[in-house]
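Just dropping this structure here.
Every protein chain of the complex appears in place save one, which is left out.
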Amino acid sequence: MSATRSLDPDPPSGRSPSFGDVAHLGHVELLTPELEASARCFTSVLGLREVGRDATHAFLRGESEYELAGLTLTAADQAGIGHLGLRTSSAEALARRVEAVLAAGLPGQWVEDGFGHGPAFRFTGPSGHPTELYWETERYAAPEADRPPAKDRLGRRGTAGIDVRRLDHINLLAPDVSAAASLAWSALGATLLDEIVDDVGVMAGAFTTFGQRPLELVYTRDPYGAAGRLHHVAFWVDTREEVLRAADIFVDHGIQIEVPPAQHTIGRSFFLYGFEPGGNRIEITTGADLVLDPDPPTRTWTAAERRRGVGWGTTFPASWGAYGTPDVRAE
Amino acid sequence: MSATRSLDPDPPSGRSPSFGDVAHLGHVELLTPELEASARCFTSVLGLREVGRDATHAFLRGESEYELAGLTLTAADQAGIGHLGLRTSSAEALARRVEAVLAAGLPGQWVEDGFGHGPAFRFTGPSGHPTELYWETERYAAPEADRPPAKDRLGRRGTAGIDVRRLDHINLLAPDVSAAASLAWSALGATLLDEIVDDVGVMAGAFTTFGQRPLELVYTRDPYGAAGRLHHVAFWVDTREEVLRAADIFVDHGIQIEVPPAQHTIGRSFFLYGFEPGGNRIEITTGADLVLDPDPPTRTWTAAERRRGVGWGTTFPASWGAYGTPDVRAE
Amino acid sequence: MSATRSLDPDPPSGRSPSFGDVAHLGHVELLTPELEASARCFTSVLGLREVGRDATHAFLRGESEYELAGLTLTAADQAGIGHLGLRTSSAEALARRVEAVLAAGLPGQWVEDGFGHGPAFRFTGPSGHPTELYWETERYAAPEADRPPAKDRLGRRGTAGIDVRRLDHINLLAPDVSAAASLAWSALGATLLDEIVDDVGVMAGAFTTFGQRPLELVYTRDPYGAAGRLHHVAFWVDTREEVLRAADIFVDHGIQIEVPPAQHTIGRSFFLYGFEPGGNRIEITTGADLVLDPDPPTRTWTAAERRRGVGWGTTFPASWGAYGTPDVRAE
Partner (left out) sequence: MSATRSLDPDPPSGRSPSFGDVAHLGHVELLTPELEASARCFTSVLGLREVGRDATHAFLRGESEYELAGLTLTAADQAGIGHLGLRTSSAEALARRVEAVLAAGLPGQWVEDGFGHGPAFRFTGPSGHPTELYWETERYAAPEADRPPAKDRLGRRGTAGIDVRRLDHINLLAPDVSAAASLAWSALGATLLDEIVDDVGVMAGAFTTFGQRPLELVYTRDPYGAAGRLHHVAFWVDTREEVLRAADIFVDHGIQIEVPPAQHTIGRSFFLYGFEPGGNRIEITTGADLVLDPDPPTRTWTAAERRRGVGWGTTFPASWGAYGTPDVRAE
């Protein structure tokens, strides 16, 4: 399809042969120059709960996360992403994925001190984002104050704000989307469901998943060719009504909205984009179609198709294509 | 239609000739033996905001109420209703309604110290509920912390819990529904949209309105023949999704649900019933059809029709017909 | 406030002294050069039901309309509005409003052959739109095939498409908004809830209502200074979810979307704009805040405030300000 992809020995397409070894995106570490304000936004506006805190970190969870914390905030000079964590399906699956990463020529190291999970293999792929693979994890056991009435629930609803239920997906900016997607497909077992190919045939976007959700790990092209930057991190709510209510809450609590609620075409999710006080772009999302097909063909979207807008005709502001964290735009 | 109604010289039917003089239900005073717990429920679970407080009262408002406080909680030995307040459409309309109440042979007196409004004429009708008529009122001006970004909003959303927007309606228990409805129709200008007539032809329920909502002031027959008791007070949310979310929040915060979310036939509203810690029944409601017809015929529902259940077939538990506040069931 | 308004002896502000005499917007006649295609759109896509038809007209109703037909389609050379009908609250109210129209120096005539209603007084106000006032009307009695199971419903749901429930409001383009709004306020009893004032102090938008909905009869300035043109006619659905679903249905059935679902600030309604095949702009709307206040202050919005976008930041495409029917843009 693209010049870049033809260089790959094993270009990503459809379901990865290693599908299933990575179970899901487990956690994201966001960097913020405004730790207090960011923590306040994620707790009182998004409704996450704090499960750990030290001078430079806040560990936060959504009510339906079975692990301890889907989000870590870390004080830093600049906004951006610290790392992302991927939980594997078993200890054996972890061993296989580590082997595959090493076989791809990527160095890495075992990290022992992750919050809420066991040993993690940390490496940095071609997109420049530190990534952890881990199997052992700590399941959340609600303290009395958060204990729900029935055992299918993990915590209580409605404490504050938008009441997001869990971390959903992450969109990373990559200097070379094809290289990033290829590694995700070949070494991590990510299925490539959708790709955007630009006017000269180069992959500009890759939408990959580890399960039945239509996207979990998304790479789009960094407009500055930089490595390691974040486009956005997305949090799940159960209904589109909650996305609409979230927009009211963003407005009423001073969280800048970048794109008001609208519908994506790729993934068919309903969304709202804004910026947390540290500067990172966040998405409130719901409603995507599940992918039940075990052999899903990769859909290729041309740049022309994308220029028509998404969903019901929504077009994005210029910032959506230009801004990421850390911000590298010329002052 | 019923034996009782035939005794009325001017039985209520359809729109009252005085329609429009009372503008809307303005506020309700609930009595509670558990003031602190009740106030906590209405603020942290329902999401009302406290605008005033003293040793025996809490004054609370929903975000979209243009007046100061739609709900007053008053410490008392027993749960129940202290009074309800009806705002008139003008000073002249107030004078007309006071005259009509007096002409109906009901004594009353002017009360000067109401929270958030001007002089009120207080009387007790045949149903035994203290009722105030008032015109002058204080409009809510949000303090900095609650100030919304645009002038069409009165306050901020999402501070806590269910985030109800305003007081909606009240359902009073009356020993003689027909007498209560007749006074509401003839002296207060309430339109009778729906009535329930029992198997022997006596009015057992009267659904009246002062505007275009399908119900505002509802009388149903007191199963114990008592006067002055409360069936429930209802708070509005904008969407059925918020009623469903409210059910989660009730469950997760220990607010007993009496009837899970379902659909009414009369009024076509969507509802959830539960009990606040003081023992009063509360409803979370939305979605009723507006009544645009200026000459709406009264619909008569037979007891047989009511036994079929409401909406999509929901039947009510025994408590719904038997319980009111104060509770007068034999110990 | 504005130069134009200061010329009025009795400028519109807040509730009209004649409030209540007009009960509600009853029906709208749309002109269409594509009668068949328009009728198909309104029935199979919007879900209205045909209750009458001849060679040049289709008479259509929403399921919850108590009158016979909220919408008439009339074959014509150009798209636009034929007339609008306002139902009064009584025969006496009709007489008063006719007297007021005549007193304002506007000629008019009684029309006897309206579909589904009795004699109507037809006049054309300063905005150039033929307007009917009527009291007698025919209530819809469902034929067997449309008979609902309970008497609070007027028809059946779910036959097709979006399943709109009723006509909601109309937005007319006027060469002189202040003059149009003044007549509506003084002669028709419309309350002015919101006005837009342009940068030189002239009224550019007037949002008026005959009841508790935040808008029913809206005038905005005709960009071409023309008279008698239509901006849009709006149909009500009960939930925001149905507006979102409507967007899918518009896309899937070839109905061009002009503005994807978003939130208005004025009126706080949720909306979707598109074009029916005849060229008239239509809105699918829900969710507006009711106006319970009997003495609502008129809110004045500056052009600067309006330029910030509506609701959660949505800005309108150029067509929204430029296009009306009939289309008078230079070829």
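Brief remarks follow.
Every chain is named by a letter (A, B and C) in the order it is written, and numbering of its residues begins at 1.
Following the convention adopted for this analysis, a contact is a pair of C-beta atoms (placed from the backbone, for glycine too) under 8 Å apart; a residue touches a chain by one contact, two chains touch by 3 or more.
Since the model is a prediction, treat every value here as computed from it, not as a measurement.
Residue in contact with the omitted chain (choice from A:T56, A:S90 or A:T315): A:S90.
When the omitted chain is restored, the residue from A:H57, A:R96, A:R221 or A:R240 that touches it is A:R240. Seen across the whole complex, the unshown chain contacts subunit A at 20, 23-24, 64, 66, 87-90, 150-153, 166, 194, 211-213, 238-241, 265-268, 287, 289-290, 292-296, 299, 301, 305. Within subunit C, the residues in touch with the undisplayed chain are 45, 148-150, 153, 156-163, 239, 241-242, 245, 248-249, 251-253. Touching the omitted chain from subunit B are residues 240-241, 244, 247-248, 250-251, 257, 260-263, 270, 272, 311-314.
In this section, only the chains that are shown with their structure count from here on.
By number of C-beta pairs in contact, chains B-C lead all other pairings. Measuring from the averaged C-alpha position of subunit A to that of subunit C gives a distance of 44 Å.
Averaging Cα coordinates per chain places subunit A and subunit B 47 Å apart.
Centre-to-centre separation of subunit B and subunit C, using mean CA positions: 32 Å. Touching of two or more other chains is recorded for residues 150, 153, 239, 241 of subunit B.
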